[in-house]
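Removed: one protein chain of the complex. Kept in place: all other protein chains.
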């Protein structure tokens, strides 16, 4: 079982705050593993929307998730404030894989680190299509530092 | 069908920021009605934890939810930043009912307004018990203005 | 604080199975109060879809939730199998209020009981509109027994 190294802040190009919620904690009193993927979705889509690169339900071309994964290094719990670090690990013709790290706010090492792959599709046909140029240009700015 | 009036900010004693998430929106592209109750839970419990009045899973006496309700006035959608206004609408021997309003950040009128009743129980017996004095003192500070 | 009586099975016109999930339980090891509203949404919309009365995102006229509430009588926990009882408590020109009870599978008394009000709107304008006749006819079959 090869386990990836625990990344630091320098592995990510931008950071976004993540607010925990009461229901994020499960019976073990820590944020449940599933919830981290919700942080990924929120961080990536929040960034795209803020950059005017996505209007959910209106953009004719958008990314659909085809693969995700996450390694968990240290537990966190509500009401801890968190941050999501984002970088682009791989940028293809029709797909982009983000590297994402979840940190305690201001923390040096990620508590969890994952990847999140979007394939861009034409909403009408659901067939893969080239990543739109404005999206690509912005993603290039998120290259792993 | 009597519908309560839409409250303004002056109906609440304190405000807490609420961050929306991608999954808060349902197929109608607005925050789903269920999610507001998660905002209530997070706002009330977050306030209690911050005031050192609750350590989930450790406090011997704590509130359990016996009744909630919400009226929806205007839809909101991720990534809109929100605020939860909190006040104490009724303070009894063993129970407290919070009034909660969900506002767009800085908004004048609540988009949704609800109530949330905690009965305090002894964790060991799950029987109702008097609200602990430090909790009561803090709750008195949240009286409807 | 007037607390409604705990309803039995005869207060509901139809029942639908509800499967609990790991994450339904919160740090107190019981199904969190918020989750019950998700059961309501799933039971009502599931029934409407099954009866061909709703195609989410396609039906030009559909119900939006304007008011909900729930009283909690007895806790349940994953992996307990549940049932949602449904009845129509009030049927107006443009709105319907469902009474919903959450039971342990086969249980005699509801563990939680709530209400759920849909106002029908024209999706294009989001203005209230008459409940479509096929929906009304089906709802009449759910009158409180």
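Note that the chains are named A, B and C in the order they appear, and that numbering of residues resets to 1 at the start of each chain.
To be clear about the criterion, contacts are C-beta pairs under 8 Å (C-beta built on N, C-alpha and C of every residue); 3 or more make two chains touch, one makes a residue touch a chain.
What you are looking at is a predicted structure, and each value in this text was computed from that prediction instead of being measured.
Asker: Which residue, C:4, C:57 or C:134, contacts the hidden chain when the whole complex is considered?
Answerer: Only one listed residue reaches the unshown chain, and that is C:57.
Asker: Consider the whole complex, including the chain that is not shown, and state which of A:70, A:109 or A:138 touches that chain.
Answerer: That would be A:70, which touches the missing chain.
Asker: What is the set of chain A residues that contact the non-displayed chain in the whole complex?
Answerer: 1, 3, 27-28, 32-34, 37-38, 40-41, 56-57, 64-72, 75, 90, 92, 95, 97, 117
Asker: Suppose we count only contacts with the excluded chain; which residues of chain C make the list?
Answerer: Answer for chain C: residues 17-19, 21-23, 25, 29, 38, 41-42, 45-46, 49-50, 56-57, 78-79 touch the chain left out.
Asker: Considering the entire assembly, which residues of chain B contact the chain that has been omitted?
Answerer: 22-23, 25-27, 29, 32, 34
By definition in this document, only the chains that are shown with their structure count from here on.
Asker: Which two chains does the highest number of contacting C-beta pairs join?
Answerer: B-C
Asker: How big is the gap, in whole Å, between where the Cα atoms of chain A centre and where those of chain C centre?
Answerer: For chain A versus chain C, the centre distance works out to 34 Å.
Asker: Can you give the whole-Å distance between the Cα centres of chain B and chain C?
Answerer: Averaging C-alpha atoms per chain gives centres 22 Å apart.
Asker: Using the average of all C-alpha atoms in each chain as its centre, how far is it in Å between chain A and chain B?
Answerer: 29
Asker: Residues of chain B that touch two or more other chains: which are they?
Answerer: Only 38, 41, 56-57 qualify.
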